[in-house]
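Below is a structure I'd like to ask you about.
Note that this is a trimmed complex: some chains were dropped, and none of the rest were shifted.
Labels for the chains are A and B, by order of writing; each one numbers its residues from 1.
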Amino acid sequence: MAGESALSLDNPVFRAFVTYATVVVVKTMLMSVVTAFHRFKNMAFANPEDSAGFKDKEGGRLRPVSNDMVERVRRCHLNDLENVIPFVLIGLLYVTTSPNLSTAVLHFRLFAGARLFHSVAYLLPLPQPSRALGFFIGYFSTFSMAYSIFSKIGLAL
Amino acid sequence: MAGESALSLDNPVFRAFVTYATVVVVKTMLMSVVTAFHRFKNMAFANPEDSAGFKDKEGGRLRPVSNDMVERVRRCHLNDLENVIPFVLIGLLYVTTSPNLSTAVLHFRLFAGARLFHSVAYLLPLPQPSRALGFFIGYFSTFSMAYSIFSKIGLAL
């Protein structure tokens, strides 16, 4: 019912995928730390229990408050979830279609590079269309892998 | 230490999974484009750098603003992340438990059909309980696969 799997470290395409997928997932996870940093820096917490140990400038109780930089980091984090997770899922399925090694690595590199640039462009921020460029290169890289999957196995629903 | 894997295109269950998983992930990713469309249509941007090139009706600087349709699309996108990603992850693990082909394909089809309907119901919008119906069919489809996994391998924690 099943044969050899491409999802083995003996397969250089999978090996490259593991590297790039881990890098972009770790990058996404680091956004939690960046969010926490800006929450403490700006004393902008989302929950009453988080700010319970802090006082405001008049020595009163600190209340949950929104902060522009915190919200910016959170939008960047959510955008990562919306793009990095689909990349890893589509990429994993793409690896099982036995793509050409250099073509596959090109997709992985473009995606990883574009998303790192996207984060820098979002957090500094850089003027547009910097962030849009990072977004679309990553986006099309994932779409190109999805297209390649359907080219290989067809689209029989 | 490990034997044959079910995660090969030689396995018709995995082949079907690849098709449906790619379809629903691509559908989820398309929500980014729908969001961008409504941001431009309504001139409702989340970041100052995004609206920097545009003027408001009085020729002044355009400020970030919230828009009902943009927020609707974003809720739909987030709901997809909350449901489509778990489907793909649980589905992938489910495939390794060697389920019956027609049972598996039924789960995949129900999920994919329900989520496409869910998006239509959310974006038009259709009156409730249309969207709820789409949500729950997809939800129970994923839960049914999780239940099937535990039936097969037990729940030894």
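One rule holds in what follows: a contact is a pair of C-beta atoms (placed from the backbone, for glycine too) under 8 Å apart; a residue touches a chain by one contact, two chains touch by 3 or more.
This structure is a prediction, so every number in the text was calculated from the model and none was measured.
Summary of assembly composition: all chains derive from one sequence, 2 are present in place, and the complete complex in the structure file consists of 3 copies.
The working rule: only the chains that are shown with their structure count from here on.
To fit its Cα atoms onto chain B, chain A must turn through 120 degrees, a value rounded to the nearest 5. If you average the Cα atoms of chain A and of chain B, the two centres end up 16 Å apart. Those residues of chain B that touch chain A in the shared complex are 4-11, 14-15, 18-23, 25-26, 28-29, 31-32, 46-47, 49-50, 52-53, 77-78, 81, 85, 88-89, 92, 98, 109, 112. Across the interface of their complex, chain B is touched by residues 1-7, 72, 75, 78, 81-83, 85-86, 89-90, 92-93, 96-97, 125-128, 131, 135, 139, 142-143, 146, 149-150, 153-157 of chain A.
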